[in-house]
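All protein chains of the complex are present and in place, except for one that has been dropped.
Entry: chain A
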C-alpha cells in the first residue's frame, strides 16, 4: 500500500471510513432528492441504493407526517448557520415499520444547497422511555386517586420498571440490573432493588421461553414478574447487601458518584486491583459490569449497575451508550417517585394535624357547652334553693307543732323529708358543676407588685411620692392565687401611701429566703405609736376618716390562710415597715 501523502489521499482515507463515523447518513441535493447514502442507511431502511437514489427524501417519512413534502425545507428554517442537531422524528422502513430517530441536518449553502442528514435509531430507547413514563403517569394517577395509600409498593413497581428496561431483550439487553440510591440521612449509598435471573438455570428457562416467540417488552416484564417469587429474594438480598458510606472517597462506587462519569469494570479497567473494585466483582460474581451514576440537577442521587452475569457477553460501546442515555430517564422517574412519596408524607401529616385540630375543636365546643350548661344549672339550683328553704322552713315549723297522733303528722313529715332530700340533691348539683375558672395557687410576686403600683400610679403622682421597687434576682413563684396576693399588696401599699405626707418615699423589697418569698413594704410616714401596734390587726381599727378598719384584717387572714407570716415594725416619725413572707411553689409540686 502506497504511503499517504497528498491531500487527496487523506480525503479518500476519511471518506473510506465515513460510514464508521456517521453510520446512517444521507446526502440530498438542492431539491431534497437522495443522491448518496451509507451502507448502514441501506441496512436500516431496507432499500437498495438503486431503488432509493433519485427519490425525494420525503419518501422515507411516514405518510401521515405533517408537511411531509416540505419537511426538509421547514427543518432548514429551524437551523442555525445551516445546522440542526438531534431533531427527534420518525422515519419509515421498507416494510412500513416506524423508526424513532434523532436527525441531524447540515445544509451546504455554498454548494447548491446540498444537505447531509445523519440519523440515529433511538426506537428502543424511545420505547423504554415511553414505557417508563407510562408507568409513571399510571403511578401519578393512582397516587392522585388513592393518596391515602402507602406508596411503597408503587415505588417498588416503578423501580422494577426501570430495572426491567435495562435488562429486557427488547431493551438494553443486560442480564441483571441493580439500583443503588444515596440515603442523605444515613450518609450512605444503599442497594435498593435488583432484577435478573438468579442463576444460569433460571436464565436458561427465561431465554428458552423468549426464543419461542419474539420478545416484546411487556412479555419480558411479565416473565420477570412471574419468576419474581423465586429469583427476586436472592438477587434483592444481594443488592441490599451493598452499603457504602459516602465518607469513603476511595471506594469505586463513591468515586463514580463524585466524578459523575460511568465506570466500566473489567480486567482492563484503570481501577483494576483496587480493593473495592475486587470486592464489587466478588459480590456480583462477575468479571465485567458497568456502573452508571444517576444525576439529578447536577447532584448524584444513586447508581445503576448492570452486568451480563448469565450470558457472559461483553459490554459493547452501544450497550454503554444506551444505558448512559437511559440513566437520565431513570433518574427523572426515580426522583419523581421520591418526590411523590415525600408529598404523600406531607399530605398524611397535614391530614393528621387537621384531624387533631378537628378533634380538639369538638372537645372545646363540648367543654364550652358543658360549661354553659353548668352555669345554667348552677343558676337554676340557686334559684330553687331559696324557695326550697321557705317550703322546708314552714313545713318544719308546722311539723314541730303537730302531735304524732295528728292526721297531718305524716303528710307534713313527708314534706319536710322530701324538701331535705331535694336540698341534698341541689347541694350535689352545685358541688359538681364546673366552676367558672379554677385558679392555680401560683403567682409571680414581682408581676403583682408592679401591677399594684401601676394601678395606684395616679395617687402616687398626686402625693408626689417616690416609689423604689427592688426585686432581688428571679424570684420563684408563690403558692397563692394572684388576686389574693394582689389584695394583700394593694392594701398594704394603700395604707403606706395614705400614711405619708407629700414627697414621701415608698420602698418595696422582694427577695427569696429559704423556701419563702419575703416582701417588705416600707413608708416614711409618722409610724404607729407602740401603744397602738397591737390593735392594728383587730377588726374595725382605723385611723382613716373613711376607713373600715378591715384592710389589715383581710391582709392578715389571707397571709395566715396561705401559711405565711405578717409582721409590722414601726419607728415613730420615721415610718412603718410591713413584712410578709409566703411559701414558694415547690418545684416537685409544679411537676
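The rule is short, and it goes like this: contacts are C-beta pairs under 8 Å (C-beta built on N, C-alpha and C of every residue); 3 or more make two chains touch, one makes a residue touch a chain; residues count from 1.
Here is the rule we go by: contacts and distances are computed from a predicted model.
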Any idea which of "Peptide/nickel transport system ATP-binding protein", "Carbon-monoxide dehydrogenase small subunit", "MlaE family lipid ABC transporter permease subunit" or "Response regulatory domain-containing protein" UniProt assigns to the chain that's been left out?
"Response regulatory domain-containing protein"
Specify the residue from the set A:395, A:443, A:506 or A:582 that touches the hidden chain.
A:395
Residue of A:29, A:127 or A:423 touching the missing chain in the full complex:
A:423
At which residues does chain A meet the chain that is not included here?
382-383, 385-397, 416, 419-420, 423, 430, 484, 487, 539-540, 546-550, 553-554, 557-558
